[in-house]
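What follows is a single structure, and I will ask about it in a moment.
What follows is an incomplete set of chains from the complex, kept in their original frame.
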Amino acid sequence: MKNKPWDGRFSQNTDGMVERFTSSIDVDKTLYASDIEGSIAHLAMMAHEGIITEDEAEILSEGLKRVKGQIEEGEFVYSDALEDIHMHIESALGDVVGDVAKKLHTGRSRNDQVALDIRIYLKEETRAVMDSLLALQRVIVKTAHRHMGVVMPGYTHMQRAQPVLFSHHLMAYYEMFKRDGQRFEDSLKRTDVMPLGSAALAGTTFPLNRELTRKLLGFAAISDNSMDAVSDRDFAMEFISHAAICMIHFSRLSEEFVLWSSSEFGFITISDAFTTGSSIMPQKKNPDVSELVRGKSGRVVGNLMAIMTIMKSLPLCYNRDMQEDKEPLFDTVNTLRASIDIYTRMIPNIAIHGKTMEDAANKGFLNATDMADYLTMKGMPFREAHSVAGRAVAFALARGVELLDLSIDEMQKFSALIEKDIVDFLTTKNMVSRRLTHGGTAHDRVREAIAKAAVELNMELE
Amino acid sequence: MKNKPWDGRFSQNTDGMVERFTSSIDVDKTLYASDIEGSIAHLAMMAHEGIITEDEAEILSEGLKRVKGQIEEGEFVYSDALEDIHMHIESALGDVVGDVAKKLHTGRSRNDQVALDIRIYLKEETRAVMDSLLALQRVIVKTAHRHMGVVMPGYTHMQRAQPVLFSHHLMAYYEMFKRDGQRFEDSLKRTDVMPLGSAALAGTTFPLNRELTRKLLGFAAISDNSMDAVSDRDFAMEFISHAAICMIHFSRLSEEFVLWSSSEFGFITISDAFTTGSSIMPQKKNPDVSELVRGKSGRVVGNLMAIMTIMKSLPLCYNRDMQEDKEPLFDTVNTLRASIDIYTRMIPNIAIHGKTMEDAANKGFLNATDMADYLTMKGMPFREAHSVAGRAVAFALARGVELLDLSIDEMQKFSALIEKDIVDFLTTKNMVSRRLTHGGTAHDRVREAIAKAAVELNMELE
């Protein structure tokens, strides 16, 4: 009747519904490779310290590799009764190597084992995220470089504000994703800590060499407090929180791509391969990828709220609630990586309509600020100049024209300081060129920014 | 090269990564039965209105039933290229009945189709939730009835406050789950609205008889605005929000069960069949079910935040972001139902340690309020009586005893109003019996509450 590794004191079998309810195997099988990697290092360390023999370590390690092979070849049978991936592997190991399998669990507990497995998994995934963010940044920089010179309206409050270079706008996202990469680099430091040897909560009586395990697994440090080591899920909360910020960046970029590919904007066309149509409306070409990524930002924010609510108010040390940490974490990793990859692939497949953008920049009084600047330059205080330009805008608006459609005579009614040179002063191109402060949209500044980014990314600009 | 139901204007195939990224089939296959049910009603209505022939309706309906059979027997092959469950079924229908399958989609769009499918699904699930909540309430009432008379400490701030009946405490959860049921009943009204006929967003030119479709599908009403009908996910947000409140109730009950089954409290023992042990600590018997349910409350709160973030700021009408509504909804339904069911099954498997509870109620000065009441009864203003009782507590505390361990002489030092009758007045049982206000913990009141609940639940008390 008894069959659990912990049922010595139990007189009843586990209820079937309970087995299903408490089983985590559907989710934590993701950790199989990390689990086996951790076990092999644990064995090597124990052999080195004489806790088990070299032969035992050899047999068990080879057995674990065979189990890994079974899993990867799809031959593995999962069962709720075996609860989690750790018990599955240990049980399969028993089938492969016999009774000696029981030695694998010496000096460790599922509490420090699962903490180790998640950290191995998350270190690898964090690095993959950082790499793919770099690939995305390269695509952004290349696109900014290719379209250098295209002018578009810059917006505030979704109203046309001042003309900017399209490349400048795009490079704003370079900055965002760069910060994302830095955040992941920072959180990686706190993930890169080896918890094995903390056992259930108090450390263990076996003479483990934790420093050796660390070295074998390539961790940067070992944990300093066993109770913290098995209770801590900061690394998961921190990763998901950084992922949420990154997904919010994607939601902003997606919002812009959705708007820009509308009939109203017409700034870009996403290629057929990255859009879908409608089963009922033949003309539709929808920016589904951007919409979905925007929606998925909600998913990751939800994951963050889930893990924070889960961890809230848990007393030390391990509580079973913490089993629920994995799904939000794994889902976040998968969602984030898929979003980065699909954007990296999609951006080069977007046609930029420079002429439409520039036409838009020429309409909507984007030169009103510069008219005020012009008057200031000629000696009028800025606040007054702002008011003059505002009145000129109101006048032109009522006539349904732009400022440059007014004659010099008409303009001079607003201020005698206005002369012919204002026409050249207020062209879109000249307005862009004059914004020369560091970080500004002037061509020279944007070229510098692109060149600097190329150096940071170690890439060549064609 | 072309193969999508919408690619007339497209000159490039969909990118493979995009197909995987935008596919929802892994998630929305849950809706297969609702989808087929909706289609069959749509066909019957169209035949009735002469939009298709009775023969066509017959062939298509039979075909859909065969497709349903294939899905339920596991013979169905899913593919990302077919995007979602709707396209899968339509494509399989084509394999079964040939070209006439194309008539199925007459006068409808995936936008109103998916809105219908989710509503059919959610109506059924909401009713199932309501039923299972009733079953849980019955178990609670039965348990309260069985242990009528057991006294335990009531807590505020996790400090022993006043003695209460265990049954009274349990019946507080009856109230909570009753309110949950009412909330689901309320939201069901807003789910029970039939959207089909709204088409893509504007209604359709086909002379659909929406009232007939409604009747065939057993909906209470039809939607009044086609644009709202395809944009609305209120019903999902509302369901998840009610589920989150219900899960918060479970988190509170779980917290109490975890505490009560600790060595420190020792109030209950959960049977072996509903607990698990430790692979390293032989003595452990952990309240895993309660811990997991407590953790899963975080999951549902996360789902709520996900769907709200997804819906925020979406312009009308359908946007692809809304594809992300399904996973939080389905996961919430599954989590909530599993939590209700496991608790319904577990509660009768919990041993109640009435003696330990009562011992606890006898320690910790839970009779201090009644000492003040006693003095008030004898004429002292309450605020003063409170202060006298407070000083008596401090005195007893310093001596390491309870109030009733003091002699009458000792007590009289705090107030001359104290007489022998205080001893009987301050027993735990009498204190409970005196709280006779409606809703109070007195035995009579609790018996009434249990009887009233039994009537509401249409159940017999043994």
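Just a few scattered comments:
Labels for the chains are A and B, by order of writing; each one numbers its residues from 1.
Note that a residue touches a chain if its C-beta (ideal position, glycine included) is under 8 Å from a C-beta of that chain, and two chains touch if they have at least 3 such contacts.
Source: prediction; values computed, not measured.
This structure file defines a homomeric complex of 4 copies, of which 2 are shown in place.
The rule is short, and it goes like this: only the chains that are shown with their structure count from here on.
We define each chain's centre as the mean of its Cα atoms; on that basis subunit A and subunit B are separated by 32 Å.
Across the complex, subunit B is touched by residues 4-15, 17-18, 21-22, 83, 105, 109-110, 199-200, 271-274, 276-286, 288-289, 291-292, 294-299, 301-312, 319-324, 327-328, 338, 341-342, 345-346, 349 of subunit A.
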